[in-house]
Every structure is written in C-alpha cells, then in structure tokens.
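Below you'll find the structure, written out as structure tokens, and then a few comments.
A single protein chain has been removed from this complex, and every other one stays in its place.
And then chain A:
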C-alpha cells in the first residue's frame, strides 16, 4: 500500500519530541532528508527547522505555496479551522485522555475503578437477561429452557456513573 501522508509543504504534523513536544506545526519547506522548515502560527510555534524524526504526520494538509511566509500560513491555518478540526480528531482525543489519566490522583483512580465495576456489573446483568431470554425463545436450539427465577443483579442502576473514561 502506498504512503498516504508525505513530508510536503502544507502537511500538518504533531511534534512528538523535543521542546515543542505536543505542538501542532505545518511544514513549509523541506531542508534535506532529515530536516524540514516548520511554522505554527496557530499553535504558538515560531518558524524554525526541525528534525523529521521529531514529527508525526497527521492527515491534515494546509493549502499554501512552498516557503510561504508566516502571514500566509496563518491565513491558511485559520481558514482551514485546523485547531478545531484537530481537537475533534480521534488522535487528539486520545492524547487528551492520556493526559487526563496521568493527572488522576489515587482517589480519582479509585473512583474510576468503582465506576467501571458498576458499569460492568450492569452490563453483565443486561447481557445475561438477553441471553436467558434468547435461550427460552429457542434461538440457540430447539430445546427450550424453562423459565427460572432469575436472581436480581447485585448492582443498582448505572445512573451514578462517574467520570467514565473514553476507554470502553
């Protein structure tokens, strides 16, 4: 399969390493095989060279001519609503969740665990009712299973779920 993203003028990349880590930049010019000239007027990054192995290419590409001045890059950036699009992307959301997770205190982690326990219990209970219903109606085979008194699930309704993470 051919590459879908190239180091090319206008390509938006996430800085993965170095002092600018986590910032979004746009490639303006390719200096050589290892370096590129980047600019990030929308993310507070001044125009500078950066090593390509510090960049992670995104799917976004801005439209501006090769070696365009910052003014032009800024205009393309705002017109494309790049910051909004980036924040909306799955990649950015994952990063945000990662950050949120790292900032959790011990008490937060406990709350998260107990919320997940609650959710999982509710889900299991729902699944089991569906399963037993299906079994009774004969979906799994001809043998119908007689109705049994199903034990009440141990959890309350999952209405009190707190701070559920993005993770499923």
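Going forward, a contact is a pair of C-beta atoms (placed from the backbone, for glycine too) under 8 Å apart; a residue touches a chain by one contact, two chains touch by 3 or more; residues count from 1.
By our rule, contacts and distances are computed from a predicted model.
Student: So one subunit is absent here. Using its UniProt record, which name fits best from "Coatomer subunit gamma", "Proteasome subunit alpha type", "Large ribosomal subunit protein eL6" or "Cofilin"?
Tutor: "Large ribosomal subunit protein eL6"
Student: In the full complex, which of A:66, A:110, A:127 or A:140 touches the chain missing from this view?
Tutor: The missing chain is touched by A:110.
Student: Could you pull out which residues of chain A are in touch with the chain that's been left out?
Tutor: 102-107, 110-111, 114
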